[in-house]
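Below is one structure. I have some questions about it.
On to subunit A.
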Amino acid sequence: MVKSAFKKIYTFLIFLFLYAPIIVLIIFSFNESKSRAHWTGFTFKWYIEMFRDRQIMSSLYYTITIALTASIIATVLGTIAALGIYYMKKTPRTIMINLTYLPVLNPDIVTGISLMLLFILMKFQRGFFSMLIAHITFNLPYVILSVMPKLKQLDNYLYDAALDLGATPTYAFRKVVLPQIAPGIFTGFLLAMTMSIDDFVISFFTTGPGVSNLAITIYSMARKGVSPKINAVLSIMFAGVILMLLIINNRMSRDNGRKENVV
Partner candidate 1 sequence: MKKHLMAYPYALWMLIFTIIPLALILVYSVITIDDAGIHFTLDHFRRVFEPIYLAVFWRSIKIATISTIICLILGYPMAMILASKNLSKKSILVVLFVIPMWMNFLARTYAWMTLLERNGLIATIIGYFGIQLPSLLYTENTVILGMVYNFLPFMVLPVYSVLVKIDKAVLEAAEDLGATPFIVFRRVIFPLSLPGVSSGIIMVFMPALTTFVISRLLGGAHFTLIGNLIEQQFLTTMDWGFGSALSVVLMLIIILSMGFAMRYEKENQGGGLW
Partner candidate 2 sequence: MHEEIIRLVNVSKSYDGQQVLQNINLGIGRNEFVTLLGPSGCGKTTTLRIIGGFEMADSGDVIFEGKKINNLPPYKRNLNTVFQKYALFTHMNVYENIAFGLRIKKMDKEEIDKKVKEVLNLVNLRGYEKREINSLSGGQQQRIAIARALVNEPQVLLLDEPLGALDLKLRKDMQLELKRIQQRLGITFIYVTHDQEEALTMSDTIVVMKDGKIQQIGTPQDIYNEPVNAFVADFIGESNIIDGVMVEDYYVEFAGRGFKCVDKGFLPNEEVDVVIRPEDIKLVPVEEGMLEGVVESVIFKGVHYEMIINGNGLRWMVHSTMMEPENTRVGMQITPHDIHIMKKVKTE
């Protein structure tokens, strides 16, 4: 009994530590005055101001455009790559998989500055496209690492069975293989979206003047001090991330359910 009470208190304290700052942040985004300590009344004015703020709106636009474009390109390229890697012989496959882990394990700051160096040396104008390329680069591994497990689960005989029943390889791929790995592709896409929206460090180094995403804008605002407007932006981002997670989680548990049914 004592043990279980201890467990409950410990769990409560840890969750308090994790969530209290976020909740306070959200609450004070609705605070009338600029104070971060005294509640002076409820208001939506920081949200309205946020929508009027040109810089915030432009970075919102870039965040979404880049996240969508980068994750679509990464999903297509990554899925094709995953298939290619899957059909490779053992040694090149191991090399490719390790290569795929490289950007995941490499510290963001190194990935960021290395890409920045490349763009500068290639005289590539830093801005929208350089940031897009950077995002595609760090998104690709997440797509591949989501699709690969699905390919491994794939029953090879299914494809053979389709051929046996008279399907052409393309038809068999479209009607048999693709539907089987589709959940992995979609998960990879959502993961890429989330990583892209979330990214600060790599974007920070690869962007150019006039183009910044939300994270960069928040960083430059936060460096100057705190403002309820930032609270408003972060609260909305938080809501967005939760929504995204719910979708991913829902999908994954459905996939798992399906797997269990098969077993």
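Quick note on the criterion: a contact is a pair of C-beta atoms (placed from the backbone, for glycine too) under 8 Å apart; a residue touches a chain by one contact, two chains touch by 3 or more; residues count from 1.
A quick word on the picks: all candidates are chains of the complex that A comes from, given by their letters.
Because the structure is a prediction, the values reported are computed rather than measured.
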| item | value |
| --- | --- |
| Of the listed candidates 1 or 2, the one touching subunit A in this complex | 1 |
| Touching residues (chain side subunit A, partner candidate 1) in the complex | 7, 10-11, 14-15, 17-19, 21-22, 24-25, 28, 35-38, 77-78, 80-81, 83-85, 87-89, 92, 96, 99-100, 102-111, 113-118, 121, 133-134, 136-137, 140, 144-145, 169, 194, 198, 200-201, 205, 215, 218-219, 222-223, 226, 230-231, 234, 237-238, 241-242, 244-245, 249 |
